[in-house]
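Shown here: the complex without one of its protein chains, the others still in place.
To keep things simple, chains are lettered A and B as they appear, and every chain counts its residues starting from 1.
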Amino acid sequence: MPKRASGRTVGGLRSLSLQAPAVTLLLLWMLIPLGMTLWFSFQHYNLLMPGEPSFVGLENYEYLFTDPSLWRAMGNTLLMVGWILVISVGGGTLLAVLFQQEFKGRGIARVLAISPFFVMPTVSALIWKNLMMHPDNGVLAWLTESVGLPAIDWFSWVPMTSVVIIVSWQWLPFALLILLTAIQSLDEDQVEAARMDGAGPVDIFRFITLPHLKRAISVVIMIEMIFLLTLFAEIYVTTSGGPGLATTNLAFLIYIQALLDFDVGMASAGGVVAIILANIVAIFLVRLVARNLEE
Amino acid sequence: MKLAYAIPAAGIAALTSAYASAETITIATVNNNDMVIMQELSDRFEEEHPDIELDWVVLEENVLRQRVTNDIATEGGQFDVMTIGTYEAPMWGERGWLEPLDDLPEDYQVDDLIKPVRDGLSHDGVLQALPFYAESSMMYYRTDLFEEHGIEMPDQPTWSEVRDWAEQLHDPDNDLAGICLRGKPGWGENMAFVSTLVNTFGGRWFDEDWNPELNSEEWQTAIEFYVELLGEYGPPGASSNGFNENQALFSSGKCAMWVDATSAAGRIYNPDESSVADDLGFAPAPVAETPKGSHWLWSWALAIPATSESKEAAKTFITWATSQEYVELVGEEEGWTSVPPGTRESTYANEKYQEAAPFADFVLNAIREADPTDSTLEPNPYLGVQFVGIPEFQSIGTQVGQQIAAALTGDRSVEDALNAVQRSVERDMERAGYLD
Partner (left out) sequence: MSAVQTKRPWVGVLAWVIALIIFFPILWMVLTGFKTEADAIASPSLFFTPTLESYVEVQGRADYPKHAFNSITISLASTLLALLIAIPSAYAMAFLPTKRTKATLLWMLSTKMLPPVGVLMPIYLLSRDLGLLDTRTGLTIVYTMMNLPIVVWMLYTFFKDLPRDILEAGRMDGANTFQEVTLLLLPLSMPGIASTGLLSIILSWNEAFWSLNLTASKAAPLTAYIASFSSPEGLFWAKLSAASTMAIAPILIFGWMTQKQMVRGLTFGAVK
């Protein structure tokens, strides 16, 4: 025991000095902009207004929290993150099992299926908006019309669903890539033994594959969540947050309420609120995920 | 490890290697057709001025606006020439962010600029930006369809007539919408059109004390009319159609009528880009209660930020790109329908242009008659026909635009939508200190 204790102190020092570069840099990155953001959030500071910024206390926050759109935007944020996670992780798991089977040209099929992850979010939003979901000359409109149904006007009838589809299309391949990797280390003998005992494919999936993938799924959820909480480009390109507030998430609300008329004070207050919200979500989810990772 | 160090080192060396050359001016502009032509023809400018090199930053409108506003308001100094509109020019001029353009060379013929356009780009009578092209709004219609249905277009159509025609012409089974109008939310998209509609129905954004009037009877009537007209007789997906989408629809024969920017005329009259060029009719923008503010005024203009370090070179360029000589150059090189419209009287006096562009008179009249200082039936405190010339308007206009798009898709009733925006605009105006 004493040996361990002393090792710990020495280790602690070494540990600190080695972590120092990353931690210091991130601290600077956090503290300077975040500190400035916090400072600005207490100011009446509009780039387009003449005059120096002035201290207004909590006024920006007051306006933000009494804004009826705020709650809707928060709800939308969680709804989007939730649905996209469900679709990409659920779909990714099923597809991982499918693409694990042997079939002709498996390598190529896999590469095709993971490709959307490499596409820039702006480009993918533009493709979906103009080439796929356009009610007039999009491929989907042509498909529905060729079976005699009217074209779906995606972004006005089902705006949220449309955004979720587009973003899931980008992130499902990411989940697939990671889960496919994880599934390859599945113990074949165990599967074979289960099959001998008369387990069907569903049972095998539920009791062997899924538990095996638990850790990988946690990783996917963690990485995706980080990106989905700040989703912006896809909304900006397709629906501009509308119609109404249907697809306005927190990032977009900040954009439209503050950045659009260059109200730095409000934008900063919004940024502070967003990071608090993100951290609340993070505490719940990350703890859950982190526990899985420890196993 | 050695390798890992070597690569960033080489990278940094590459980053810092500077090279000397002629004076370079950085031009930020929108990716509209007329600007693309300007970029193509700028080789000529560089030939004439070997000491000036042009560096182009071409971006889509919204991205560009955010980019240049950031830059000018924080004195970032990254651009020597900025493309801005009638919304920005007077505001920025007032704050002293732009180089005033009061000593233009004689041969620039500043008096040749069409008056409302020139006024719209001035602050205190001093030009802040030179107009590259200008537009108002008007109605385009399909003469073949009108003839077929025996409809005659009067000199000045009214909105109730337009409604009746749209009903007659609407034919969704054959991919034909009675009317196409802007529906995509944004202060420069649906709200540009909606503001003119509200104006002509007798409404206004604010009363003289800056109290918003968005749930007034006039707004109610105008928006209900808009929602019914476009909802019943519009194309599918109307709520996500902006100017570009509608232009594509109209030029591929999918709309019987279209009320939008006059600057589209050259393109939809060009048979290479439009399948309806032969059956194209023009009319003034329709009116309802009052002709005041029934058509807008907008101009894209080139300005020099006060932070620029190459003001002389920048001035040389913007006077070239907005000159009479440039208009002629485009006419010769690209065809007369492609010349930047709406800026100079001389363009409209040019016989070649008149011959090539039968819409020239409509455009000139619409621009001449637009009056940003007096655009509503009852007086208002702001500058602008289809916008309100205050910094808060981008955000206000976009939020109202979103709610109107929601009313258009049937997400909420017109009354609900207008009441909601009235409350939110009151809040915003209070916050900005216009109201007590």
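One rule holds for everything that comes next: contacts are C-beta pairs under 8 Å (C-beta built on N, C-alpha and C of every residue); 3 or more make two chains touch, one makes a residue touch a chain.
Values in this document were obtained by computation on a predicted structure and should not be read as measured data.
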item	value
Option touching the unshown chain, where A:Phe55, A:Trp71 or A:Trp142 are the choices	A:Trp142
Chain not shown: contacting residue from A:Ile178, A:Ile221 or A:Ala246	A:Ile178
Touching the absent chain when the full complex is considered, from A:Thr37, A:Thr144 or A:Thr161	A:Thr37
Touching residues on chain A - with respect to the absent chain	8, 11-12, 14-23, 25-26, 29-30, 32-34, 36-37, 40, 47, 95, 98-99, 101-106, 109-124, 126-128, 130-132, 136-137, 139, 142, 169, 172-173, 177-182, 184-185, 188, 191-192, 215-216, 219, 222-223, 226, 229-230, 232-233, 237, 250-252, 254-255, 258-259, 264, 267-268, 270-272, 274-275, 278-279, 282, 286, 290, 293
Residues in chain B touching the chain absent from view	1, 4, 7-8, 11-12, 14-15, 26, 28, 31-33, 36, 39-40, 55-61, 63, 66-67, 70-71, 74-76, 78-79, 242-244, 247-248, 251-252, 264, 267, 273
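Here, only the chains that are shown with their structure count from here on.
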item	value
Where chain A and chain B are represented by their mean Cα positions, the distance between them in whole Å	36
Residue numbers on chain A that touch chain B, as the complex places them	46-50, 59, 63, 66-69, 134-136, 141, 150-151, 153-157, 239-246, 248, 256-263
In the complex, chain B residues that touch chain A	66, 69-70, 73-74, 91, 95, 184-186, 235-240, 249, 254, 391-396, 398-399, 401-403, 405-406, 408-409, 411-412, 417, 420, 423-424, 427, 431
